[in-house]
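A single structure is presented below for examination.
Here the complex is missing a single protein chain, while all its other protein chains stay put.
For clarity, chains are labelled A and B in written order, and residue numbers in each chain start from 1.
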Amino acid sequence: MLLQQLVNGLVAGCAYALVALGYTMIFGILGIVNFAQGEIYMYGAFGAVLTLAATGNLALAIVAGIAAACLVGVLLERFAFRPVRGMHPLIPLISAIGASIFLSSLARLIFGPEDRSFPLEFHPGSHRFFGAELTELQLVIILVSLGLMVVLWLFLNLSKHGKAIMAVAMDSDAARLSGINVNAAYVTTFILGSALSGVAGILMAIYYNATAPGMGLLPGLKAFSAAILGGVGSIPGAIVGGLVLGVAENLGAAYLSSHFKDAFAFIALVLVLIIRPRGIMGSSRS
Amino acid sequence: MSVYILHVLIMVSIFAMLALSLNISVGFAGLVSLGHAAFFGIGAYASGLIMIKELGSFPAAFLSAGLITAILGLALALPALRVKDDYLAIVTLGFGIIVGIILMNLEVTGGPDGLVGIPPVTLWGKPLYSKAGFLILCALILGIMIGSMYTLKYSKIGRAWAAIRDNDVTASFMGIDIYGYKTMAIVVSAFWAGLAGSLYAHYTAYINPHTFGMHTSIMILSMVVLGGIGSIPGSLLGAALLTILPEVLRPLADYQDIFYGGLLVAMMVFRPQGIMGRVKITEIFGRSR
Partner (left out) sequence: MLQVRNLHTYYGHIHAVKGVSLHVNPGEIVALIGGNGAGKSTILRAISGIVPAASGEIVLGGHDITHLGSERILKRGIGHVPEGRRLFRGLSVRDNLVLGAYSRRDRSAVKQDLAAMEELFPILGRRRRQLSGTLSGGEQQMLAIARTLMARPTVLLLDEPSMGLAPIVVSQIYEKIKELNRSEGLSILLVEQNARMALGLAQRGYVVETGRLVMEGTTSELKASNEIQRAYLGKGYREVWE
């Protein structure tokens, strides 16, 4: 039973981790909290669901979903964040909140509020080990998520452009003087973060067989808690935070109280900010 | 005056109290709160429960609601103020969500169905059923609130808050107890929000947790921002606009939130100091990271 909760928690945690990476990258480089990250997740899911319904081609649907998420991210950067760059952090925060409300209600208007199922044809098998059940779908989710995280890590640490993005996060003026196009770095970061959140949205839409305009709100907030839990601005921290949160949430729901499951993420958030604001893996500098 | 207009005016005055109370922490002291509706809800439930269980008359319930909310505000402030500025907003958000979940799941608060059958306001033993009378009561309380806010703003406390809002490190060097004053701002802010909650509970006779969630918190913040952070007439204007607007746009209800979200973004991009805010506020708020 414990192992089963761990498995379930890991799956949820992977989704949180992917979205948390989006938050952390954007916060690390632009210094703003992208409150609309959950909406990007949602549009990714919708892009996939609608494309699948229209074409029946799963691969195309996934690409379309990611593209939709990235498009939303780019538009957000251009219209909600770039105009208010450099101002007191409250201003981009409110702008992000407004964008989040705008995007989710727009989706509600266009797509309608009901849940949509994800019309997949195959029936995944499952494996049992040590008394826990791991479905193939769960395995796919975990592997895809971990794979993406590895790819992101490789990009940021080994490629010239990845290092340039990290350089912009460390010192944007010095980056400018090194010939790095800082605006391009910001947009790229948004695209990367959006792609990851979009994938998370698609995976969760398949997993829960439900896509709805409001689906991004709670996961978005929880992923944000995970990013802080793991350490703001720390990429490995976002991953650790996401996985830990997913597991803790499931364990809490199973052993403490299922009513308050959704509260655990926020209780964890408040506790972390009070006890150890830099998070599990954050450095002691701000 | 038509019943409908009276209703709208009552809602405006209640939200004006909420916007003004939030303005104390955000506008006067510079503390962002994304969970203000939680205080609203705590006051509403406290007052409602006190009168349902016949633990006291309306004046007692009303004041107790304010005090209970203030105490919970203190409980929030003590740990929350220890975090860095940027994170305070998120902590308050988390607080708001936690309170919402608790209200949703406790037996005594009626769970997701909320509290039914809250008794109306009773003054000197007589229940107040007339909307006009209730509006007068709200206006009186709002008037007292506005008066006390002006007094606060131009008092020593208000000046200390302004110094903290501009730059709390500098303020502490000047000998101001920033921790104490910030706590005071949150507690006073919570107190008034609790009073507003009490009025609301006894007006609508039925409350449920959904009213006091994040959407409402954001709406209250928007009223403050729209009207102008730190501006008292601004909060009144913001509350009026954002309460009346949904009514006016009722036929376009589907488009309401779209408009509303777009308005927030547009405000931040084009006029972050709000309608009545002084331009100076943006310069203060224009510190870059």
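We adopt the following convention: contacts are C-beta pairs under 8 Å (C-beta built on N, C-alpha and C of every residue); 3 or more make two chains touch, one makes a residue touch a chain.
Small disclaimer: the values here were computed from a predicted structure and weren't measured.
**Student:** Can you list the shown chains that the omitted chain is in contact with?
**Tutor:** Listed by label, the shown chains it touches are A.
**Student:** For the chain not shown, which residue from A:Met170, A:Leu218, A:Leu256 or A:Leu271 touches it across the whole complex?
**Tutor:** A:Met170
**Student:** Using the touch rule from the top, list residues of subunit A that touch the missing partner.
**Tutor:** Output for subunit A: 160, 163-164, 166-167, 170-171, 173-181.
Note that in this section only the chains that are shown with their structure count from here on.
**Student:** Could you grab the centroid distance between subunit A and subunit B? Build each centroid from C-alpha atoms only and quote it in angstrom.
**Tutor:** Taking the mean C-alpha position of each chain, the two centres sit 31 Å apart.
**Student:** Flag every residue of subunit B that touches subunit A in the complex, lowest number first.
**Tutor:** 32, 79-80, 82-87, 89-91, 93-95, 97-98, 101-102, 105, 218, 221-222, 225, 254-258, 260-269, 272, 282, 284-289
**Student:** Mind listing the subunit A positions that touch subunit B in their complex?
**Tutor:** 31, 33, 79-80, 83-84, 86-95, 97-106, 108-109, 221, 224-225, 228, 259-260, 262-263, 266-267, 269-270, 273-274, 277, 286
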